[in-house]
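One protein chain omitted, others in place.
The chains carry the letters A, B and C, assigned in the order they are written, with residues numbered from 1 in each.
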Amino acid sequence: MNAMSTIQRNHISDSRLTEPVTPQGRALLDLISPHLPQIRAGAADNDRNGTFPVESFEALREDGVLGATVPTELGGLGVQCVHDVALALLHVAQADGSTALALHMQLSRALTLTYDWAYGPPATRALAGRLLKSMGSGEAVVPTGVKDIPRNGVRTVLTPDGAGGWLLSGGKTLVSLAPMGTDFVVFAVMEGDEKPARQAAAVLPRETPGFTVLDNWDGLGMRASGSVDIVFDNCRVPGDSVFHRGPIGQQDVAALAGMTVSSINMLGIYTGLVQAARDIAVETVARRGSPPAGVSTLVAEIDARLFAVRSTAAAALAAVDRLLFDVGGDMAERGRRMMTPFQHAKLVVNRLGPEIVNDCLVLVGGASYSARHPLARLYRDVRAFAFMHPFTYANAVDYLSGQAFGRDLF
Amino acid sequence: MNAMSTIQRNHISDSRLTEPVTPQGRALLDLISPHLPQIRAGAADNDRNGTFPVESFEALREDGVLGATVPTELGGLGVQCVHDVALALLHVAQADGSTALALHMQLSRALTLTYDWAYGPPATRALAGRLLKSMGSGEAVVPTGVKDIPRNGVRTVLTPDGAGGWLLSGGKTLVSLAPMGTDFVVFAVMEGDEKPARQAAAVLPRETPGFTVLDNWDGLGMRASGSVDIVFDNCRVPGDSVFHRGPIGQQDVAALAGMTVSSINMLGIYTGLVQAARDIAVETVARRGSPPAGVSTLVAEIDARLFAVRSTAAAALAAVDRLLFDVGGDMAERGRRMMTPFQHAKLVVNRLGPEIVNDCLVLVGGASYSARHPLARLYRDVRAFAFMHPFTYANAVDYLSGQAFGRDLF
Amino acid sequence: MNAMSTIQRNHISDSRLTEPVTPQGRALLDLISPHLPQIRAGAADNDRNGTFPVESFEALREDGVLGATVPTELGGLGVQCVHDVALALLHVAQADGSTALALHMQLSRALTLTYDWAYGPPATRALAGRLLKSMGSGEAVVPTGVKDIPRNGVRTVLTPDGAGGWLLSGGKTLVSLAPMGTDFVVFAVMEGDEKPARQAAAVLPRETPGFTVLDNWDGLGMRASGSVDIVFDNCRVPGDSVFHRGPIGQQDVAALAGMTVSSINMLGIYTGLVQAARDIAVETVARRGSPPAGVSTLVAEIDARLFAVRSTAAAALAAVDRLLFDVGGDMAERGRRMMTPFQHAKLVVNRLGPEIVNDCLVLVGGASYSARHPLARLYRDVRAFAFMHPFTYANAVDYLSGQAFGRDLF
Partner (left out) sequence: MNAMSTIQRNHISDSRLTEPVTPQGRALLDLISPHLPQIRAGAADNDRNGTFPVESFEALREDGVLGATVPTELGGLGVQCVHDVALALLHVAQADGSTALALHMQLSRALTLTYDWAYGPPATRALAGRLLKSMGSGEAVVPTGVKDIPRNGVRTVLTPDGAGGWLLSGGKTLVSLAPMGTDFVVFAVMEGDEKPARQAAAVLPRETPGFTVLDNWDGLGMRASGSVDIVFDNCRVPGDSVFHRGPIGQQDVAALAGMTVSSINMLGIYTGLVQAARDIAVETVARRGSPPAGVSTLVAEIDARLFAVRSTAAAALAAVDRLLFDVGGDMAERGRRMMTPFQHAKLVVNRLGPEIVNDCLVLVGGASYSARHPLARLYRDVRAFAFMHPFTYANAVDYLSGQAFGRDLF
C-alpha cells in the first residue's frame, strides 16, 4: 500500500487532528514524546527570560527530529504530509508554544525544499537537495527570513558581485529559530539588469562575514521562539546558493501553494495551545467539587468550540495533503485550493482560539493572572497567530472575498 | 476492498462534507439529484401553505430513495454510513429544508433498524427485518413519534390486551413525515407488572383503528415537513410488533449510540441550509459590482464560518461512522464517543449557522425581508435545529460538562 | 424651569430608557397605556393575516396620540424629545412591533416637520405648519415614502405641470402606516430646468386622482405594519404642497440631522421587542422550577446584554436630544454628532438584539417554534431593524470608518 492510500485509510480516524495518518508521522510522534517533559519543564523560565531552549533543540537534533520532513533518500525521516507535521507541532505546543514555533520553521522549510528538490528546475533541485541532505543528517538548522525589518526601512537586496555571485544586504525580522540557525534562507530582491526585478531566496551560512544574528526578540508572547532580527552587510553569496523565483509584483497564484505549505502547520501549534489551556482549566475546576452553573456552561461551550477548532484545522490540512504532490493539473487552481481552506481555518482558529483561552482564564480565576501561570503564557502566545503571514486580517478579507467573487485579489 | 476501507480511502477527500465516501453514498446522490429541481420549485409554496410535498416523496419512493439506508439483503440501496446520509440530506436541504427533514426520518430510522436487525435479540431482529424489508421495497414509510404531546399532558402507554398483545394510547407531537407515513414507530411506556416499567417502541400501521394522524403542523419554519401530532386511542398492537427497550429512568449510556444515529444526520440538513443561504447572498451581491468594505468583510467571514460548519459536521459524522458497526468493545464508551462529538458539533452548528444566515440577510438587504424570499425561509428553517433532541441546550450543557468532568449526566 | 432643564433633571433617572424625561413624555405614556391591552390582543392575528390594526389606530387617534409630537401651539401634545418618543414606542412594541413601527412613522414625521416649521424658509414653514396643524387635530395621518419601488425600476419624479404646480409619477415601497394614511409625504426628484436636479418632498392627499395605495405588504416580520407600495400616475401637486430640498448627489452633512431624527426613534421599537422576548422567556423558565446550569447562564447573559441595549439606545437618544433644537452652531458638525451615535447604537442593537431573542427561544424550547408563539413573531420582527435606513450595514461601515478617519463618507 503506497503512502497516499495509507494517508487515506487513516484520515477517517483523524478528522480532529488526534492521530497521525502515516507511519512516518507516527514515528515522528514517537521520537518527540520523550522530549516533551523537558520542553514543558523549561517553558516558564524561557518565557520569563525570553531565552531560546537550546538544550531542547540539541536533544531534538540528536534524535533526528530536525530532519523529520526530509525525504528518506536524503537521510531524513520522510514525513511528507502536513497533517502529521501539524500534529507533531500540536503536541510540542501543548508543552511549549515557542518551541513548537521554532521547530515549525525547520520542519515546514524542509517540506517546501522537498517540493523544490522534486519538481524544480535543475539548479533549484541541486540547491534544495544539498540543503535537505544537510538537514537530514542533523547538521543544518535552517531559519527563514521573509519580512524586511520595518524599523530601518531598508530593503533586502541581492546585487551581482561581478564574479557570478551576489552580495546580500539588508535585514530580516521575526526570524524564529535564528539562535540555533546554521544556514538561513533569506528572501531578497535581485537588483540586476533584468526588469522587472526578480525575487530570490539566498542561502546564507551563519559564519558568512557581514552577517549578524541579533539577540533582540522581546515579544508579548512566544518569547522563547528566538524570533530575532538578522542583518546583512554585503554578505557574499555564491551563485549556486540562490533560489530564483518569479518577477516582483506579478501575482503568482501558483505560488500560493508554497506559501500555504510554509505556514499551514501553524494550525497545529495554535490548536495545541488552545487544547493546553482547556486541559489546565478543566483540571483546575474539576478539583473544586460541584461546579456552579456558569462553570458548567463555560466548560461545555469551551469543548464544543475546541472541537470546531480541531475539526477545522484538520479539514484544511487534509485539503492541502490531497494536493501536496499533485502537480499534474492547473497549478493556479492548486494554489487557490490550498490557500483558501488554510485562510478559512486561520480565521476560525483566530476567532475561536483566543475566545476559548479567555474563557479558560475566567474558569480558573485570579490565580491565572499571575505572570508565571501557564494560562497567562497561553493568553499571550495564542495571540501570535493573527500576525503570521499569509495573510493579515485585511489581506485575508481581500483574498477570500475575491475568491468568493471569482477574482484573485491579494 | 471492503466497505470500511473504501470509507477510509475517501474520507481524506471529504473532511468538509462535500463528497460521498462509499459507492452506495454516491449512488444515493445520483438517485436524488434529478429530483432536486422539483423539490426546489415547490419549496416556496409548500412553506407558505404548510403543505407536505407528497408528489416529491412519491417520486423519491419510486426511485428507491426511501429505501436507501436499508441493507441490500433486504432490498435497499445499502447506504450504511452517516456521512453519506448526511451528505444526501445536505443536497436536499439546499433545495428545501422541510423535505430534507422528513426524508431524514425515514433514512435515519432504517439505520437504527439495521443495527437492531444485525445485533438485536431474536424478536427484535425479526421485527426490524420485517420493517426494513417493507422499507426496502418502497412500500413502508416510517415516521417516528418520540415526544408526548405536552398540551394534553397524557403519557403514551402500552398496556397488555390480555391476549399477548398490547393496547396503545396517548399521542406524539412533531412527527415529521407523518402525512406520508404507512407505519409509525411510537415510543411508549409498557405498563405491565414489571417494575420499574420498561420502555418500548410499537410499530403501528396507519390503518389501525383508533389511530389518527392530525393535520396540525404550523411551525415558524420547516413548514412543509408535516411535523404533525398523532394520537392513539386503544390501538391494538400485536405482541411481535413491539420493540422492547430498557427500564425507565435508568441512565443507559450505551443507548446514546442509537440516539446519536437517529439524529446526527440532521447535521447535513442544517449545513445545507447555511450553504444555500451563503450561495444566494454571494450571488446577489456579486451582481451588484464592486463590493463595499462591509460586504467584502462579511463575505470572507461567512465563508470562513461555513468552512467551520462543514468541517465540524464532517468530523462528528466521521467519529460516528468509525464506531457504527464496532460493537465488540465497551458499549457505554461507544455511546459516549458517538454522542459527545455530535453534541459538540450541534452546539457549533447552532451557534454559527444562524449567525451566518443572519449575515446573509444583511448582505442581501431589504429584499430578503419579504415573506417569500428564500432567505426569509432559511432564516426560519435554520432555527429548528436548536429544538431537536438530543439534546436541548440545557441538557447539552449538563451532558458535555459532565463528560469533561468524567461523569455521565444527562 | 424650562423644558430643557426638565429633560436634564430627569435624564439621570433614565440612562436605560425606562422613564420619560419630560412631562409631555409622561403624558404620552399615560395616553398610550390604556390602549396596550387591545394592541397586544390583536398582535397574533394581525401578524398571521398581515392585517393593519385599523381599530387600534382609530382609538389612538381619538385619544390624541397621533398628534403627540405636534407642538402645542398647533394643537398637539408637544412631545419634543426623541427619548420620550422612543420610550413610548418601546411600550407599544412590547405589545406589538408592527403597531409601533406604523406609529413611529407618524410621530417621527411630526418631529422633523416641527423643525421645518420652526427653522425652515417661509414656504417650508407654511407647508409644515399646515400639515402639523392637521396632524395635531387628529385629522391627518402622514406616512412617508422614501424608497423607490425597485421592482418596476421607475424613479419617482416631479415634473412641472406648466401652471405653477407639479405632476408626480413613480412609486414608493415599504410605506408603513399607508393603510391609514390621509396625506403622504413623498420624496421625489424635481425634473425641471435646474441642473443638477433638486430633491423635493411632495405632500399628497390620499384622494388625489392617479394615486393608489396597494395592499401588497407580505413581510417576514412586522407583518401588521402596512408597509405597502404606493404608486403615482401623473398626480397633480399644487406648488405650495412641495418641500424643496438640496441638489441631488451633493453630500449634505447637515441633512444627517433630519435623517437621524426621522429614524432614531426606532431604537425604542427594537429595544421593546428584545425586552418583550426576555420577559416571555424568563417567565416561562421561572415556572419550571430549579433552573439547570445552561438556563441560569443564559438568563444572566440575556439580562446583561439587554442592559447594554437599553443603555446604548438611551445614550444615542440623549445625544440627539441635546442637539435637537440647537441650531446656532456648525450645522454639519451637528449632523455628524447626531448620526454617529445613532449608527453606533444601531449596530449594537442589531448585533445584540437578535442574539438575545435567539437565546430566548433556546430558553423556551420547541414550543416557541410554533408560528403563532409570540417569540416566533419576535424572532421575525426583531430582524427588520437591520434593513431600515439610514444606513445599511455597508453604508454604516463606510460612514463610521470615515468618521473615525475624519472623512464624510456615505
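Note that a contact is a pair of C-beta atoms (placed from the backbone, for glycine too) under 8 Å apart; a residue touches a chain by one contact, two chains touch by 3 or more.
This structure is a prediction, so every number in the text was calculated from the model and none was measured.
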{"item": "Missing chain: touched chains present in the view", "value": "A, B, C"}
{"item": "Of C:315, C:332 or C:367, the one touching the omitted chain in the full complex", "value": "C:315"}
{"item": "Per the touch definition above, residue among B:21, B:202 or B:300 touching the missing chain", "value": "B:300"}
{"item": "Contact residue for the chain not shown (choose from A:42, A:219, A:268 or A:390)", "value": "A:219"}
{"item": "Residue ranges of subunit B at the interface with the undisplayed chain", "value": "291-298, 300"}
{"item": "Hidden partner chain, residues of subunit A it touches", "value": "147, 150, 174, 218-221, 223, 291-295, 297-298, 354, 358, 361-362, 365-373, 376, 379-380, 383-384, 386-387, 392-398, 401"}
{"item": "Residue numbers in subunit C that touch the chain omitted from display", "value": "5, 7-13, 15-16, 21, 282, 286, 291, 295-297, 299-301, 303-305, 307-308, 310-312, 314-316, 318-319, 321-322, 341, 343-345, 347-348, 351-352, 396-401, 403-406"}
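Here, only the chains that are shown with their structure count from here on.
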{"item": "Degree value of the rotation bringing subunit A onto subunit B, based on Cα positions, nearest 5", "value": "180"}
{"item": "Computed distance of Cα centres, subunit C from subunit B, in Å", "value": "43"}
{"item": "Rounded Å distance, subunit A centre to subunit B centre (Cα mean)", "value": "41"}
{"item": "Chain centre separation in whole Å, for subunit C relative to subunit A (CA means)", "value": "53"}
{"item": "Two or more partner chains touched - positions in subunit C", "value": "292-295, 297-298"}
